[in-house]
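In what follows, a structure is listed as structure tokens, so that the remarks can point back to it.
A single protein chain has been omitted; all remaining protein chains appear in their positions.
For clarity, chains are labelled A and B in written order, and residue numbers in each chain start from 1.
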Amino acid sequence: MTFHLEPRTVTPRWLSPLVTVGAVAVALVISGGIIGLVGGDPVRSYAHILEASFGSVGVLSDTLVKATPLILTGLACALAFRMRLWNIGAEGQFLLGAWGASAVVLFPLVPAGTPGIVLIPLMMIAGMLAGGIWGLIPGVLRARLGVNEIIVTLMLNYIALAWIQFWVFGPWSEGGFQQTHPFPPEAALPRLADFASIVPGFAGLTVHLGLVFGLVAAGLLWLFLERSRFGYEIRLIGDSPRAATYAGIDIKRRLIIVFAISGALAGLAGMSEVNGAVHRLQDHISPGYGFTAVIVAYLAKFRPGRVVVAAILFGALILAGREIQPSGVPAMIQGIILFTLIVSDVLVRYQVRVTRGGRGPTVPATPAASPSAGSAGGG
Amino acid sequence: MDLGLIVAAGLATGTVLLFAAIGEIFAERAGVLNLGVEGMMLMGAVTGFSVTGSTGNPWFGLGAAMLVGGLFGLLHGVVTIRLRADQVVSGLALTFLGTGLARVLGEGLTNTNVERLPTISIPVLADLPIVGPIVFANQSVLVYVGFGLVPLAWFWITRTRPGLHLRAVGEAPAAADAQGIGVYRLRLGYVVVGGILAGLAGATITLAVSPGWFGDQTVNGRGWIAIGLVIFARWSPIWAAFGAYLFAAISPFILGLQGVPTILGVENPFLPGRSATFFLEMLPYLFVIGVVILGSRSAARRRIGAPAALGIPYVRGERGH
Partner (left out) sequence: MTEQTPLPFLAPAASLALEVRGIAKAFPGVLANDNVDFDLRHGEVHALLGENGAGKSTLMNVIAGLYRPDAGEILVDGASVAFGSPRDAITAGIGMVHQHFTLVPSQTVTENVLLGLDQPRFLLRERRSEAEVAALAASFGLRVDPRAKIWQLSVGEQQRVEILKMLYRGAQILIMDEPTAVLAPQEADELFATLRTMTAAGRSVVFISHKLGEVLAIADRVTVMRRGKVTASGLPTAGATKAELARLMVGRTVLDVYPREPFAPGPIVLALDGVSAFNDRGLPALRGVSLDVRAGEIVGIAAVAGNGQSELAEVITGLRPCAGRISVGGNPVANRPASDILGHGVAHVPEDRTAVGSAPNLSLTDNLIMKRYREAPVANGLFVDDDAARSFAGALRDTYRIAAPTVDTQARLLSGGNLQRAILAREMDTEPGLLVAVQPTRGLDVGAIESVHRLLLDLRARGGAILLISEELEEILGLSDRVDVIYEGRVVATMPVEEAEIGRIGLLMTGGADTDRDDAWAGKGETGPTALAEPAAPATPGSRDR
């Protein structure tokens, strides 16, 4: 038995979302099987994940807190991937963003007692700047020297972590512990819980202003990608760099700009995390947000609106996964989801035709699946 | 510091990078980029370690690690070659999957001990002056396997008929196909070979070089370093060996800096417990970035770049008209 792939000429509108949902479902079934194999209880694990992430307003709020950095880093990846730039460095850009924001209050760059209305924007700028610069490095290397951005961004993740550790263990260490002094209260992003005196129902809710950053960024990025001239150029470059050059587009400049924006978005995620959730810099502020962002962006098909939805799903997984044994389960589920997604993509792009016996008489006559393809299939 | 010990240790840790890099060279020479090396190595590392633990025989562990590595390679191959998925994304997925699955499977393996692969000395060669005791004495058997693999891989690629076909499918798959060479089959085969070698590299860590299971810290980015080395080596096994051993020899030397109180009469800022030591930890990664930059530049200069069809799925029948 062998199969042929034929490019689809017409893709029904409902196909892509349906296949995506199906892929996630298949991934969960496979993961469940593996959990069962290693002695866990898949049903209880999944039930726990649902319960611990969406079971009450309180945990839902915690899920949104985890989703916030994922929205921003997911947008960072989606933007770069649109141009077929493989920015796998959102993790490092996130860390640098957190560091940049911290630097404002820890060096300190502003006098103590600076009001939040000034301090928070300053920290946002510092975080985006630091993340953007961290993103510029692979961008410039790629544009000027043709250096593969995948390896550079990955290596910069490790370097960023060591950089954070240096500051957290060294100059900014709080009495030799692996964390800095807490930020001044003015630096904290407002939480829903802060308004409990007005709306009693908000008591204990940890959702912070960073979520608004994420939603606004998603809206702006949508406008940018889908409606702006620059977005059109990115689409063109992503599909055919040679056609883009022919259309008079300076690809190298776009590449550097996109990398910088991508880094700045991830940097903002880092700022939002330290200012909104952690309130100090630690070396373990990210459970791999920047890597999960790759999957979030892919699941969202690089679309800003869907990034928000995918980020919430993965936020839930990260939140609830902390208590699941064995501890690698969330990471494993993420990997399997990414795999089923890319395999399912084939169903969207191609029609799969199965031929029994490999050399059957029903030879598809398209040149794209030429008759002798059967002999290469080893059917 | 004993320089001989550092070189000897470098050869051992270099073997890890060597296996992974040569595996990736095979895959990339066939035209398939596999960014899943890190994941395959972790799977090899955990499989080798846990199978050895349950059977008591490190050779079983080694075999199982290579098998699992090969299966991961097969997964990547089927997805990218037959289903024509993007090689970059599939490779990343492989790394995510390998990392997560290895952590799941490695649950409870930390702080356990298993039998190691034997260390041996090569009879006559070990008696050579200077070189003998460092290179050919009391090394893990896998180190010697690495010594043998380098010329073997080079010979296979450049001097044999299968090697000729391997280069052809990576450079000009349509041309190879026209000569009746099974492009899909060969590509799949070499991606599996790459996976087997990555699995071997992982098991080399847990069964020979630094036994034990430390979660995803066990491999700690060495899969990515191996991919960087392939670019540095311009797809040559000989250069890959040079890079791997050099890299591995430099790393312990640098870490060795942490052990000395003063450097050239100045107080050592890199002492353990001092935060400046984190700058030392950056060095390997900076080294890889430097290597990749150099590799890209000289590749551009000398026309010996990547295999021409690297990363491009081959679709039969898309001919001129």
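As a working rule, a residue touches a chain if its C-beta (ideal position, glycine included) is under 8 Å from a C-beta of that chain, and two chains touch if they have at least 3 such contacts.
All of these numbers come straight from a predicted model, not from anything done at the bench.
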{"item": "From A:249, A:268 or A:308, residue that would touch the chain that is not displayed", "value": "A:249"}
{"item": "Among B:111, B:179 or B:262, the residue in touch with the chain that has been omitted", "value": "B:179"}
{"item": "Where the missing chain touches chain B, by residue", "value": "159-165, 167-168, 171-172, 174-181, 300, 308, 319-321"}
{"item": "Those residues of chain A which, in the complete complex, touch the missing chain", "value": "7, 9, 146, 227-232, 235-236, 239-240, 242-250, 359, 363, 365-367, 370-372, 375"}
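Criterion: only the chains that are shown with their structure count from here on.
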{"item": "Whole-Å separation of chain centres (CA-atom averages), chain A against chain B", "value": "28"}
{"item": "Parts of chain B lying in touch with chain A, wherever the complex brings them together", "value": "35, 39, 75, 79, 83-86, 88-90, 92-108, 177, 182-185, 221, 224, 227-228, 231, 274-276, 278-279, 281-282, 285-286, 288-289, 292-293, 296-297, 300, 315-319"}
{"item": "Interface residues, chain A side, partner chain B - complex", "value": "5, 34-35, 38, 86, 88, 141, 145-148, 150-152, 154-156, 158-159, 162-163, 165-167, 169-171, 173, 291, 294-295, 298, 325-336, 338-339, 342-343, 345-346, 350, 366-370, 372-373, 376-378"}
